[in-house]
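Have a look at the structure below before the remarks.
In this view, the complex is presented without one of its protein chains, the others remaining in place.
What follows is chain A.
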Amino acid sequence: MNALIRYTFATTVHAQRYLAPVLLFCAGVGISSGNNSGPLPGVYALNAAISLVCATWLTIAVISVEDPVHRAITVVAARSPIRVLAATVAVSALLALGLTVIGLVMPLVLSPRPVSAADLPAGALAHLLCGSLGIAIGLVCSRLVFRRQGYALLVALALAAAALLTTGSPPNTLFKRMANTSDAGDVLPLALALLPAGLAALAVAAVITHVVSVRRD
């Protein structure tokens, strides 16, 4: 499994397709965490929202990097399409973790402000929730499920918008609480309770992607 993750990571890094979403994220975080951007929980909520969109893009990039024929060779070498998909998810998760670090640290670097003990954990949980949802959307909108990239883009935008803007969706619920509090300790229990929802969505998306891609091949 380690070898597969290393290979997937190497092809992703060499193809440099990860750069655009990472730069977009840095730009977004730079804007959201400038001066006068208010209390830290609100900033982290906004950064997490941007990370959802960027994690979706990153996941699609990780999958698109490998040509279907190369992927077929890898599947034969790894002896299972599930393991190849798992490596894809692992690499996407590593990249999403990188976004999380950027999203948490950059606001503190750009404009130093008081940090409470609960700020970082609450922000990290919000990022992880959005990262897992972003990877989930990226998986079901990848080439493994959609042949036509235009349709995939439209569906990805619709799903990301729905996840972020629908009242009652986990990120939306969490963001509203984070935006209206200056003490992150208040939202910590909610953030902790919502993370499993994100991970469950990721698991369901991985199963859907596997079933569809295997049926299609």
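We adopt the following convention: a residue touches a chain if its C-beta (ideal position, glycine included) is under 8 Å from a C-beta of that chain, and two chains touch if they have at least 3 such contacts; residues count from 1.
The rule we apply is simple: contacts and distances are computed from a predicted model.
J.: Given the options "ABC-type multidrug transport system, ATPase component", "Inner membrane protein YebS", "FMN-binding protein" or "AtuA-like ferredoxin-fold domain-containing protein", which would UniProt use as the protein name of the unshown chain?
T.: In UniProt, the chain that is not shown appears as "ABC-type multidrug transport system, ATPase component".
J.: Considering the whole complex, which of A:Val22, A:Val75 or A:Leu120 touches the chain not shown?
T.: Answer from the full complex: A:Val75 touches the omitted chain.
J.: Extract the touching residues of chain A with respect to the undisplayed chain.
T.: Touch set of chain A with respect to the missing chain: 3-4, 6-7, 10-11, 14-15, 67, 69-70, 72-79, 214-217.
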